[in-house]
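I have a structure here, written as structure tokens, and I will follow up with some questions on it.
Every protein chain except one is present and positioned as in the full complex.
Order as written gives the chain letters A and B; numbering starts at 1 within each chain.
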Amino acid sequence: MERLLDVLREGLGLTGTKEGCGEGECGACTVLIDGEPTLSCLVPLFQCEGRRIETVEGIAAGPARDFLERFVATGGVQCGACTPGIVITAWALLQRNPAPSREEAREALAGNLCRCTGICGEPDR
Amino acid sequence: MKSPVTARLRADGRIEVLTAMTDMGQGCAAVFPQIARAAGGLGEDDVVFAEPDTGDVPDSGPTVASRTTMIVGNLIARTVAELRDSILDPIVGEGLSVSDGWIVGPAGPVEPFRDAARRHFETAGPLEITHRHEPPEWQTFDESTYQGAAYPTYAWGADVVEVEVDPDTLAARPVAATAVCEVGRAIHPTLCKGQIEGGTLQALGWALLEEVKLQDGRYLNDRLATYIIPTIKDSPRIDVHLLERAWKGGPFGAKGVGELPMDGGAPATAQAVENATGIPVEEIPATPEKLLLASSSPVGAALCGRAGWGGGANGKNAASEKTGRPHRAAPTENEVLP
Partner (left out) sequence: MIAAVRPRSLDEAVRHLGEDPALVPTAGCTDLMVRGPEALHRMDRVIDLLGVPELRGIREVEGGIEIGSTTSFSEIRRSAAVRAAFPILAEAATMVGGWQIQNRATLGGNMANASPAGDSLPVLLALDAVVVVAGAQGLREIPYADFHIGYRRTALRPGEIVARVRLPYLPAGAFQAFRKVGTREAQAISKVVVALAGRIEEGRIAELRLAAGSVAAMPVRLRAAEEAVRGQAPGPETADLAGREAAREVTPIDDVRSTADYRRFALERVVRRMVMGIAG
């Protein structure tokens, strides 16, 4: 069953979306489907017909530019493998809630695993 | 391990640095250019780093044991400074130096360094310098007996961890962690603190969650669905304090920091769990399952009998009750993936 993730990376060359675990655990492959954070490794392509898919390339080129600069400036990035997924999820949260509490941010980011950087610090920024 | 680093003058007057160090999170993509620019007095665009393709770059050694920033970073500083001096030497003039990419004389800025470097390339041709790591004389290590000093210095740290333990489930949750690290000098304080936060969280995961389970030599939990690492919700607030005391053997005084935060966090957490429960924690991760077993051991029962961890409501020892069914140790595929 063709996965959205493979179509994005292999078919369209949009390699900003990463494959971490490939089994819905790590969140690295998060994209927005009709504005909702979704794991592209778990979405079969046939369910994407007529849906709006946004990847990290899409939001980085447009509305999220300022957000991304703040994200980098505050050290919310290290090895980069999990970063595109975290960026997408955090951006989606800010669309719904421009001033999330620390708890709300932790809740939203619970599905994005990060091994090397201080994810613990990110909600503060 | 000699960790050679090469600096090469390019036709466009830029200095290209070649090392095999790959940034996999240790931060060298940010820190190395900082070191090279500061050591050479160079400007933002005067230094480029070659892609760490091992067909092109020298083998600078693995990412281990203070190798990246401290050893390779130091070689970068030395190599770039020497290449700069080689370019500067033929220029006639008294008291010339390089600062922020400009050659500066007693009367002020003379010309951009890159212009002089380009001229040097045109007249003298390609220029390349390679340096290798030589341990200081006093650092002797015998490769045949493995005796002596393997490392020229150590970074030091202290960790304080506070946990809460749920008395019903024996699940321990870190609520606060403080890591104090003496790092020589932080080249990039944000990244340095990020290293320590990340390492501390990994240490907490090691202390409480991360258990490699083996059966007949095979991993039972060989993926993220079953090998459990902390999520952001498992992460406490981590306070990082950097202590800086420049070490003469590192670039601008820096020591390595990558491994340090993994050393103290887990023992501190284990002690905190023991302190909270009275259950002896003799191995990590201190999972609830292991705490339950330990609480019903003779020592554990004596230590925490009054707290009654091992006993059920009726005072009987739940851990020793058998189910009457054969235990299945090997998970089926379905059990791994409900």
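Simple rule for what comes next: a contact is a pair of C-beta atoms (placed from the backbone, for glycine too) under 8 Å apart; a residue touches a chain by one contact, two chains touch by 3 or more.
This structure is a prediction, so every number in the text was calculated from the model and none was measured.
Here the missing chain is touched by one residue of B:A171, B:L242 or B:A276, and it is B:A171.
Check B:L18, B:V161, B:L209 or B:V240 against the missing chain and you find that the one touching it is B:L209. For subunit B, the residues touching the chain absent from view are 167-171, 173, 209, 213, 220-221, 225-226, 228, 230-234, 288-289, 292-293, 312-314, 318-321, 323, 325, 327-329, 331, 334-338. In the full complex, subunit A makes contact with the omitted chain through residues 1-3, 23-25, 27, 30, 36-39, 41-44, 46-47, 89, 107-112.
Convention: only the chains that are shown with their structure count from here on.
Look at where the CA atoms of subunit A average out and do the same for subunit B: the two points lie 25 Å apart. Across the complex, subunit B meets subunit A through its residues 23-25, 27, 190-191, 193-198, 201-202, 223-225, 229, 231-233, 235-238. Interface residues of subunit A, counted against subunit B in their complex, comprise 20-21, 23-26, 74-75, 78-80, 106-107, 109-123.
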